[in-house]
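Excluded from the complex is one protein chain; the other protein chains are retained at their positions.
Each chain gets a letter, A and B, in the order it is written, and its residues are counted from 1.
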Amino acid sequence: MTITPEFRPAPGDLEEHEFLVNMGPQHPSTHGVLRVILRVDGERLVDAIPDIGFLHRCFEKVAEGWTYQQVVPLTDRLDYVSAMTNELAYVMAVEKLAGIEVPERAQWLRVLVAELQRIASHLVWFGTFALDLGATTPFLYAIREREHILDLFEALCGARLTYSYMRIGGVRGDLPPGFVGKTREFLKLMPSRLREYENLFMRNRIFENRTKGIGRVTAEEAVAYGASGPTLRGSGVDWDLRRDEPYSAYDRFEFGVPVGQSGDVYDRAVCRFKEMYESLKIVEQVLDGLPEGDVRAKVPRVLKPPAGDVYTRVESPRGEVGVYLVSDGGPKPYRVKWRAPSFAHLRLLPVMAKGHMVADIVAIIGSIDIILGEVDR
Amino acid sequence: MSGMTDRRLSAARALRDHLARAAPYAETDVRPDGEVVVRVPPDKAVAAAEALAGFRPHPLNYLSCASGVDRPDDDQIEVVYTVHSLPGPAKASLRVRVDRKTERPSLPSLVQVWPAADYHEREIYDLLGVWFEGHPDLRRILLAETFQGHPLRKDFVQNRPPRRRVTREDYQP
Partner (left out) sequence: MELKRRCGRGDLPCARPEGMRLVEEPGDHSIPKDSPLRRVLPGVFIANLQQLLNWGRKNSLWYMTFGIACCAIEMMATGASRWDLDRFGSFFRASPRQADFMFISGTINEKMAEAVKLLYDQMAEPKWVLAMGACACTGGPFAGSYNVVDGVDKIIPVDVYVPGCPPRPEALLDGLLRLQKLVAREGLEFVPRGGAAAAGEEGGARS
């Protein structure tokens, strides 16, 4: 069949095929080096197949060659947007294995930094999600607020992104003078800013149209595929490790857990956004009741936990971060397996994407809040 | 937190009794923190997984993590499925050991019991070289398709040719 300028196809002349669109690994919206192969039928997605491994940095093998204390900064680099919760998961696993008890003040400080980290991570999510959907302004606002938190972290431990603040047995150091004052100022200014962003973006009609009904996941699917965090709660499953399996000092604080209903992109986004308000509440309670004491337990310089294994999990901004740690009695871990929430959520991507338009894939990937550092390790 | 441990321990005892009936071939152990360790041979893995998922009132329906541990001293590779009940206090780890000396250490895939096992099993195949029979799409997930070897094994040796620094003059597009 030759195509000339006078050609007019009759129905039945043209064949239709599905075609593959390659998205990534370099793409402004994939939040890292994620490659997704989209099978499209016209404009409709038939399937979205993730291809990962572009950031596989051999964390688990490298960790087997370093001592337990040395692995702490390595864990920072996995979920780099929320490094504190990674460190927390790892040090909790080692402490459980070695039977180390962490002092009360250190537990409270861990909660403090974890919640501040949650707000910072959700701000990055908010900014980049808005950027993906085409709104460039919220990104700048979100990063501006996040800089306040990073200033606090920098005063606390000297780093802005990869902190190495947690230690096996506690935290690195106590709060510097002026920290509590600055944090309280931050707590005063943040709620009004969050309300502003809610009005600016989350209540925006374009946002609602782009996200309501997109990327639905039922509660059964979410549980079956191992979803956690806002991805799970967006589907209506009321499960939060901080409240239901409390660790550190979380059982002392009152906070709400936002839960969605329909499991679409909108519900997941709203869950994540509302969590920021709850984290502010927790930070305020921590500052009000912080007990005195040591910030670090006495731990031998060469730490040799007894042989055995343990699985600990914490609620990171993305979901359940788990560490399966196996020890053989030596100074270096025998096996560190990292359970990343984004790894499990990526398995949900084909489930979420089926039947939607190509343009929706960006919103779906953004709603998972994926970080390739922890997916690929 | 001690309230949670108590609930977990009572759930663990109930789970152990359930497994004594539903999976009598399994060796079960209740740890002090409430985790139930279930050891089964590879051919009984699917049945044991179904027994765990069928436990009432806390079905272990949530696969948190599937890890592979290379144990060359025992000539085995251990695959550990850590499962929880969601919501609920029960926690168990299903451990299956496969013989490492064979060309193709394999065990049945648990994807039909816990769909979350999909990517985890692909990763264990990729990094440790354990085949999962019945897996819908068993191929490398983290490393390139052309990668040779299974790096997380304790006896893995790197054999990449060394790369030299590239300057503008000798760069070849």
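In this text, a residue touches a chain if its C-beta (ideal position, glycine included) is under 8 Å from a C-beta of that chain, and two chains touch if they have at least 3 such contacts.
Small disclaimer: the values here were computed from a predicted structure and weren't measured.
Judged over the whole assembly, touch between the missing chain and the shown ones holds for A, B.
Checked against the full complex, the candidates A:Val81, A:Leu194 or A:Ile368 give a single residue touching the omitted chain, namely A:Val81. Only one residue in the set A:Leu140, A:Leu189 or A:Met357 touches the chain that does not appear here, and it is A:Leu140.
In the full complex, subunit A makes contact with the omitted chain through residues 25-28, 32-33, 53-59, 61-62, 73-74, 77, 80-81, 124, 127-128, 139-141, 143-144, 146-147, 150, 160-162, 372-373.
Summarising the interface, subunit B meets the missing chain with residues 143-144, 147, 151, 156, 158, 160, 163-173.
What we mean here is this: only the chains that are shown with their structure count from here on.
Between subunit A and subunit B the centroid-to-centroid distance comes to 23 Å (mean Cα coordinates, whole Å).
Taken in their complex, subunit B has these residues touching subunit A: 1, 4, 33, 35, 61-65, 67-70, 80, 82, 86-87, 93, 114-116, 118-120, 127, 140-144, 151-152. The residues of subunit A lying in touch with subunit B in their complex are 52-53, 56, 58, 60-61, 96, 223-226, 237-239, 244-247, 251, 309, 311, 313, 320, 322, 324, 326, 334-335, 337, 339, 343-344, 346-347, 376-377.
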